[in-house]
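Here's the structure, in structure tokens; my notes come after.
In this view, the complex is presented without one of its protein chains, the others remaining in place.
Let's look at chain A:
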Amino acid sequence: MTDSRPVLTMTGISKSFPGVRALHNVDFRLLPGEVHALMGENGAGKSTLIKVLTGVYGIDEGTVTLDGEQVAFNGPMQAAAAGVSTVYQEVNLCPNLSVAENIFIGREPRRLGAIPWGEVRRRARQLLARLDLDIDVTAPVGSFSLAVQQMVAIARAIDVQARVLILDEPTSSLDAGEVAQLFRIMRQLRDEGIAILFVTHFLDQVYGIADRITVLRNGALVGEYPIAELPQLALVEKMIGKELDVLELMEEHPRQSVTATEGGSPLVQVSQLGRRGSVAPFSLTINAGEVVGLAGLLGSGRTEVARLLFGADRADRGEVRVDGARTGLRNPVQAIEQGIGFCSENRRAEGIIADLSVRENMILAMQAARGWLRPIPRRRQDELVDRYIKALSIRPANPEMPVRNLSGGNQQKVLLARWLITEPRLLILDEPTRGIDIGAKAEIQKLVVQLSDGGMAVLFISAELEEVLRLSHRIVVMRDRQLVAQLDNDDTVDADRVMQTIASGTEREEASR
């Protein structure tokens, strides 16, 4: 493979934005028939490099050559026409249009100015068959799962005779089975000679599929390596630039011991709580100082459980007791009054208010709990905000900066701080580490451990089993919108066993309590 000529080379690329040097003298090359992972922390310049390549941004310095010819695209469409197609993390399709139309819109075949729909549908079916996807091409794209939409976006991308396919974090909202499906397609396209540029935060996925890795750090090239010559730990070191102590700490942190919370008093007791069409009735007890991990595939009902516990959705049956007293969690305000906090999965849409400052975002929940007629004095605000900016090492440490200017990991920390300020007794974290870089991830994980040591109960939801296993005292497994098992996280529990439970749904007997 390495002897073939690069289909794409970027040489000496520099790009600055006012006040920021996003890329500095970066070289990058892509060979035909390889999957090439572009790695780096948030803010390392991965997105900028892709945007420079596809013409979303202009280039300050440096050259791009495609098949030996120098090119400068003026936008994604021109890039796609030249054979460089991009599929973004947020699927960019029109949900109201049919699958077939989404694949072809903008370059539909035409007969005397009219679109021959029969031919469009036929070609769409052919193309999807190549991706082994058998779906109704006349149904609107919005009626399918994100994973299928992702595949449709890929089908659209490869239809233009793509030679370079850029996948920008395609897996961040897919579950394990869907990722496997995507990888199968990626391998197939690779074998057809397409060069694939793959950006992801999931290290194990890189080692599952990539042939070579290019690492960026702070807008500069660290190096390009064949996958075999760069073990995982070395990769992380290169991305972070130092042997990160938190990371070490994270690796060595002993698993939470079950016995530690044996004596903890039940904080929240849920019996037969359910909501039709959302989650089947379930019972669950969460003790003070306990971390309960919620595992399960995407769409298995994890988020729905969290929303019921927070009163964001109203349960239509069952009861909740907090400190033994029966309480109705009919809306978030009541939940906050009971000391329950909720960091939502979708931090852009449901959590962070991008135009408000770090400080304003942080005090939001506390202010809501106090009632809007009793504003928190500014001195008190500044005190609190400073404390949490330090405690969570939020960067840049500027409380008045609009949150939109922060990286994903730091936004997540602001959201965490918002709830920590209210000093909740139960904190629900829904995918707190998704899509953020490994340093921030380790810090958030460390924080969860500290919080539970301090007596706070945490309900920790994550698609990454490793993480759930590392942090939780107890693991609750969801499957098909049912709570199928509760496992004490002792020595007998490992990723395989949890996977099996998720897959089979039978683990009730010895583990439930």
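FYI, contacts are C-beta pairs under 8 Å (C-beta built on N, C-alpha and C of every residue); 3 or more make two chains touch, one makes a residue touch a chain; residues count from 1.
By our rule, contacts and distances are computed from a predicted model.
Its UniProt record calls the unshown chain "Sugar ABC transporter permease YjfF", which is the correct pick from "LrgB family protein", "Sugar ABC transporter permease YjfF", "NADH-quinone oxidoreductase subunit J" or "Phosphonate C-P lyase system protein PhnG".
Across A:Ser4, A:Gln126, A:Ser143 or A:Gln500, the residue that sits in touch with the chain not pictured is A:Ser143. Considering A:Asp132, A:Asp382 or A:Glu466, the position touching the chain not shown turns out to be A:Asp132 (whole complex). The chain not shown here is touched by just one of A:Leu93, A:Leu309, A:Leu329 or A:Cys343, and that residue is A:Leu93.
Summarising the interface, chain A meets the missing chain with residues 75-77, 80, 88, 92-97, 101-102, 105-106, 108, 110, 113-115, 117, 132-136, 138-140, 142-145, 147-148, 151, 156, 177-178, 180-181, 184, 299.
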